[in-house]
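Encoded as structure tokens, the structure appears first; notes follow it.
For this view, one protein chain was removed and the others were kept in their places.
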């Protein structure tokens, strides 16, 4: 199943790439495949990365056909152009300033080298979120500083920033990635990471599950020496749970996607800002006085509602869960059914995780100029397909913005074709990426150092205490000072002074 | 242990009652014993209940010595004065309007009589929260409407509103409660509930654990026919967990205190309003521009901080848990240690659940006029004892408000002597009480109708689905309209269309 | 006209006093007569003042019939009981701590004695707003510290706190006031202030215009030596403008009611807090999720809306002025006509300054339990008279709270019989009183020291610069640090470094 899914996705990517030729500014988001995968993808499309300053060479030779060596004579890598290393190094240095938690981790753990002996194969984005971020590079160098050996491939065919890859290669990393890989290149790169004479990886850091999948298919015996898998994406985690259910998971795996800290930041806090940003960048809409329909009042919906209310919008909420519904009421939002207000609202935002929440029937009844977008994980919430009928005209007015025009002239403003707005049309703050990368590093340390028997062949959440540790590493950014329990207080509360401070289920 | 604890508390109550003679407006909060118990206690003290309009009779005869019958000739009750029934009935009728969820439950479940055959002994407050609420009465009559037979005692010696008890007696209920019971009366009333020829209770509804305790002590054999215990208070739940741990719990018990809905309302939403109310009623302080120290950023702290920020206060937060700390940062509060700002703040509020959070050292350094109060469950957070030293003068300036005066003239304004501010100096909204009562009723239905084996001799949380049901019963209050899943959507999400919609651990 | 108005009011007061006998807890607010007058009036009724601790003497002798002397042998005063001076002094001392601006003024201006030679007759509240405030006393002693001689009467027959009057008398002030004066007493006291052999006042400080009126009637020649009038109340200012229009104003007058600082605090900031406080104290309503209708979006409406929105209410606004209406939209409130939402709202609040905003027709259509109250200056906004018809039953359920019951059982909860909620059922923060008193003092200084010709026989607003000075005196309360212009910046902006910083019309 996994493989066929893979093939389907590849077909989809290729089909998309073709479309891209036609529609110059068309986004290239890869559908539902993977949340994290899509991040750099979409932002690469929407905004020119720093790469554009130097990457205008017309060098069409495939990196696979080139022989390159870094300044120390090492050639165990495959990237676009080693000469771009200096530019990439500057990018990495700027990124280091914005990821203080990883730098702190580097410093604190360095003496003890908790990853000494670790041989990590990784498959993540080798990218710059914005002109000044390259979290994977900082992560990779952090793991090395903690004692690990690493080999790395990209988890997305578009998301690699060539200069950053060059800087890593120059620094001695075995990196196999470039921007614009073919499907064949993609798997070739992964294979080069894994398959090297005399190299037996003992840890996997994956984002999307492709690397894990490849080893399962091609080198199942490798798992004998592998101590664990750290997986970052929704899709990858889903695959691991299926393997586990089927009894086929043969090493412990850590689900870092669902750690409390990451979730709160990915959803509530990140969306509170990115809903505003995504709407402004695409439509320049003024929020004050606008009537907004937010479908779903989970963490994402809570963030969207809070932000829009603060900006002077009048917000309506739909919910299916009475507990969330009651919270919406107490937070000051009218709880309605979509059909009650659909004719009057100026903006419709979906964040339910459900499908077909906004269907053609509702789109038909929206008023002229209504903006429709999706903040949920998948692009199923708005039934975009139902809009691709002959009587409706589509007009691309900006990157990520389509006017869908009804026969009577009514225009609906559809953003990002119903894909995740904040990934397509906004940026993910470095801070959220920093939390993710720190969580990944700690998960590797935990799995690598766990005593025999602590973890079985199953999927685990990061232990509460490590989750708390990730949070604590980010407090200095805010000049925030934590209070420590006295011995007497710790005893009174029945807690260890160093945490964990809450039960695992606490959110 | 339980018994000695009981005795200690009784001594405490009596001692308090004595003090009350002296200090006319002195509060009579009963320490840490029980959250819910304290509710009506404190509010009875702070605000005249409706009882005061009619209860001025100088009738000093003990109810135990009276022979009373209701208009139908029934005398199986013991209350202050059956003639007050009319007034009490009016109070109940007003309360019914404010507890629409119970009324809806009555209506919906009436056809099927889900409690047919249930014989419930109950021990809760027979009281009016405010002049227009008497939730226990409405609950009792609801249970009856659902088919149950009930016998009832009060869980607090002060909290009974005599008129309401009279109305219940007149309506045919076997009620044993009056305002101002002695300790002996208290147990006598409980015993009369339980111990009646030909009466074998099969359900217990307790608030504080005293009724449960009494049956354990005196009639342990009764448990053979009892299908379960529903317990409301923190203390009572704590006792049940201890029994369970000790292997002595002999029937299933339902912890309704920790249901999601109740918790959210008791803490976040209720405190958001009551912190303002409590501070205003006691000190008339203007919130705008005030610097406030909130210790602890759990649900209670979050509610307090949000409210004060909205009113224009500048709020600082202390935390021990880095995850909560990071949330405080993202919500816009400076995270500090208490000693960094103690000299400059105008108000200090504790809501940690911890002890000795505000100690004498900090009190010494506060500025003149600083207001100090506690929103946490117990009165241990502020070290009030440390203020009872000879060099400090206490001056009671209002009910619940003491000025503690330093030798140099500095005054600290201490509220409710460090007890829970929102119970001592504010009121608990009917809405929160309604959620509690509805949860109790559903828990009784669940335990009574559960198939053999669903519940063992352990303490359970209310099933998620019932929690959701409680919430849904309260939505009409807000004219809130829930969206229903289509079959297709339910399948897509892997959910039952009627819920539960979230995993049990979801908060 | 003034006199007949006066008589009407007196009849009204007396009539009210009679009603008071009947309805024990009935408020005694004096209609539209005067805003400031009503303040202490209503709060004195609603909440026991500190006076109640000591004022239980059954001494029925009229103060006019007593011969009292203070400890220095001075008898030029007329108060209830000089023996209460100690208690009053303590009240004053506590109040001083809460009025730092007056104390600062005392300190700063003391060296120069800007009021040396001033002979001030005053007619204000001699009262304690709460147990710990007595602003008039602090003001009076401040004026004296600045060099003035003062004689004082009360501007309200109920609002005097006898202990405070005693303390002032003991301190050597010629005070003529006690709680519960008759109409005759009232004018007698004023006359005693003004009419003394060898005493020629040269400044008037009035609150309501009665003192000014009396001098006009009885001693018109006195105005030859009077340098100016400082008037505090809406009513008094109105009278002055009428005199001015009629060409009868013979000295300059300062309208301190409309100074920017005072207005902002009286309206926006004060109401933001008092709407919540007033509703909670009377009804214990939970704000979260409630639908609220706010009529009028001026400063008062803005404050109410902001507070309720922050507490989780859903707020609708009505307006007649399109500019305010557009502001309501941009601030996130739906702008409706009253009849569009009247059936669905839980609370209706008027703050328009208009009359008959909520008429019987709307009251008939409100839902059961709807709370109706007024935050506007006069009690004309809700047509309360229309509710006094035979088919409706009134039920007083608490002080200031009436249930009006329709034949079908529907109840409307009417607060303060439609009078100003925040004065009847809440408290005015000391901070606002402090701003008022400071403004009065500065206005006296300005008028007294103004060079010949600066002020003509007209009504003036406080000069911008003095308004700014009042504000600056209150900044230390918030530990707020003002930035000073450099010479270069002042030149660039064309401003004096010490202000005024804005044109007079700036709000």
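In order of appearance the chains are A, B and C, and numbering begins at 1 in each one.
Throughout what follows, a residue touches a chain if its C-beta (ideal position, glycine included) is under 8 Å from a C-beta of that chain, and two chains touch if they have at least 3 such contacts.
Model, not experiment: these values are computed from the prediction.
A.B. asks: Using the document's definition of touch, tell me which of A:80, A:151 or A:272 contacts the absent chain.
C.D. replies: The single option touching the absent chain is A:272.
A.B. asks: Out of A:79, A:205 or A:311, which residue would touch the omitted chain in the full complex?
C.D. replies: Residue touching the chain left out of view: A:311.
A.B. asks: Of C:162, C:327 or C:379, which residue touches the hidden chain?
C.D. replies: Residue touching the chain left out of view: C:327.
A.B. asks: Can you list where chain A touches the absent chain?
C.D. replies: With respect to the unshown chain, the touching residues of chain A are 97-98, 130-132, 269-270, 272-273, 276-277, 280-281, 284-291, 307, 310-312, 344, 368-369, 397-398, 411, 426-427, 429-432, 477-480.
A.B. asks: List the chain B residues touching the unshown chain?
C.D. replies: 288-289, 309, 311-314, 329-334
A.B. asks: Residue by residue, what part of chain C touches the chain that was omitted?
C.D. replies: 260-261, 264-265, 269, 318-330, 334-338, 340, 353-357, 380, 467-469, 471-472, 474-475, 478, 480-486, 488-489, 492-493, 499, 501-502, 505-507
Operating definition for what follows: only the chains that are shown with their structure count from here on.
A.B. asks: Please report how many Å separate the Cα centroid of chain B from that of chain C, as a whole number.
C.D. replies: 40
A.B. asks: Based only on mean CA positions, could you tell me how far chain A sits from chain B in angstrom?
C.D. replies: Roughly 44 Å separates the two chain centres.
A.B. asks: Could you give the separation in Å between the centres of chain A and chain C, each centre being the mean of its C-alpha atoms?
C.D. replies: The separation of the two C-alpha centroids amounts to 59 Å.
A.B. asks: Which parts of chain B, given as residue numbers and ranges, touch two or more other chains?
C.D. replies: Counting only residues that touch two or more other chains, chain B contributes 269, 478, 480.
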